[in-house]
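The complex appears here minus one protein chain, its other protein chains still in place.
For clarity, chains are labelled A, B and C in written order, and residue numbers in each chain start from 1.
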């Protein structure tokens, strides 16, 4: 079995796993579950981790150039090798985005916009979760409920940054930096889509003008063709004339 | 009567109703009216709500595919079904924007810019109103006067976000999120308009250059045409020669 | 004398006046001058105001369609009619920008960038002055020195908005709003210039490819021309042959 074939087969189960992980993680972080519920959630999360570790091993095994694949996918190793470093594992959810990319939208611009809106929404949700996870137990933390975390994530990704809430732990700040950069990317895509639309609409009218410039060229060619046809007829007549 | 015809007829009265609602709402929120004045305003607002509810019913009744219209217009139902949730009702004012879209501006770019500037101004005003409405009675609120609310709305839509004022209630934060996203859209449209203008101006000079490239092609075609005409004349002479 | 001719003549003197006003205003605001110095500055500022008032009157007098000019230039009346509302008078400095527009830069993009950089610098300086003027005497004000005002103006025009400083008076907030909008415009122009440059560079390589597509067309035309020339020569020979 080639690696490509394995990936095609594994895509949907992996996405399901990622969703289960997200749900369990969200529950644990927001619900602050205790007792047997906490244990169950912990088991589920370890299971999803196991599936991701297996997927990593399978990919490494099936890769055609194993050495190269290893070097190009160091970030995947990092996600698998640090099971306790949970916010980082959420990077796995990028899988979700690739599916979003595939299913919705028809025109190029439509697809780009859908993709970005989906990514932004997912990033806000995951970012809020991750920050809440690391911040809620920190001393002097400002972000203590999921509502606060969501509000903070939105003010951050839009680069508004009121400053009523901000992370104070190193990992929280790492997550925040990722959100800020996404914000810049989102802004960029929104602007670029509008610009591309405007440029195209303006160009269409210009194109119509260009068409009208090309028209006479074609008319001239058609004129030439009739002229030559007439010439040929005359030569044919000349040939058919009894030469005395 | 078809739905389209009904909408054409109802547009202006509905816009008037929206304006009356906005005025009554602004008065109530900013003026903190008491006594009989408050009762009058409340009556006016219930009346406008009634008109919107009737409009919703009429639309649903006249829709060709009633089921589909219902599903695609769930947000309208939400606005009508929650009469106490006033800030949301301000979404009705989108009607105003569609008129702005129709009346002003001639070139595509001019229309886009006018539309965005108008939308931004309306959003700032409506956003300030809505936030003031929900915040002014909240404990620990920062936004207490309409001046403060306007100032906050402007710092938010421009994504500056000083942080001297920010909403603290869930609905206030919802309104703020809408303003932030509008801010990104405004930024995008401003940038895109300038970019499209620059691209077009630069292209015009390139186009002129392309024209000069096309020129020789046409000259060559014209040369061919004269050549063939001459050829035809000669063949005609040949034909007319008494063949001895 | 036509209005256009008057404006051409008055441009440089008016700009000098605007500069003198800016200098006097800056001195008064930053230096907090007292005694006879303050009186002198006040006199200078009233003089510049007088010149601007005269200019307004002259323009109104010379305008071809006086009524229309009056309506389209209400903002100029506002600046002249409110001599005590000094920050607004700084709007007069827009004159400076129009000169900047004329003197520097050769290509379209170069001119746009120079213009925007100049405008941004002037806006930061003027905005800082205006805010300092209205804020420094307000209770609870945060902006108390010109250094603070400059720092605040820069954080505002770049839409960073830390929130360590912000205006608290209505006029200060009006000036701040103008700066924020300028910030969005600056951002838009910077982005648009880069985008236009990138689009053009990418297009140039595409254009080269288009050229190579057009090449065979021309070669084919040249081939036709030689073919027809040969044909003509043969027909000429035919004609010259002694028809026995």
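The rule is simple: a contact is a pair of C-beta atoms (placed from the backbone, for glycine too) under 8 Å apart; a residue touches a chain by one contact, two chains touch by 3 or more.
Quantities reported herein were computed from a predicted structural model and do not represent experimental measurements.
Enquirer: What residues on subunit C make contact with the chain left out of this view?
Expert: 147, 151, 154-155, 158-164, 186-187, 190-195, 197-199, 201-203, 206, 210, 213, 216-217, 220-221, 223-224, 227-228, 230-231, 234-235, 237-238, 241, 243-244
Enquirer: State which residues belonging to subunit A touch the missing partner chain.
Expert: Residues 108-109, 112, 156, 159-163, 166, 170, 173, 176-177, 180-181, 183-185, 187-189, 191-193, 195-196, 199-200, 203, 207, 211, 214, 217-218, 221-222, 224-225, 228-229, 231-232, 235-236, 238-239, 243-244 of subunit A touch the chain that is not shown.
Enquirer: Suppose we count only contacts with the excluded chain; which residues of subunit B make the list?
Expert: Touching the chain left out of view, subunit B contributes residues 159, 161-163, 191-192, 195, 199, 244.
To be clear about the criterion, only the chains that are shown with their structure count from here on.
Enquirer: Same residues or different residues: which describes how subunit A and subunit C meet, taking over half shared numbers as same?
Expert: Since more than half of the residue numbers are used by both chains, the interface counts as same.
Enquirer: Go ahead and align subunit B to its copy subunit C using Cα positions, then give the rotation in degrees, nearest 5.
Expert: It works out to 90 degrees.
Enquirer: Could you state the distance in Å from the CA-based centre of subunit B to that of subunit C?
Expert: 27
Enquirer: Roughly how far is subunit A from subunit C, going centre to centre by Cα mean, in whole Å?
Expert: Distance between chain centres: 38 Å.
Enquirer: Which subunit C residues reach two or more other chains?
Expert: Residue numbers touching two or more other chains: 159, 161-163, 191-192, 195, 199.
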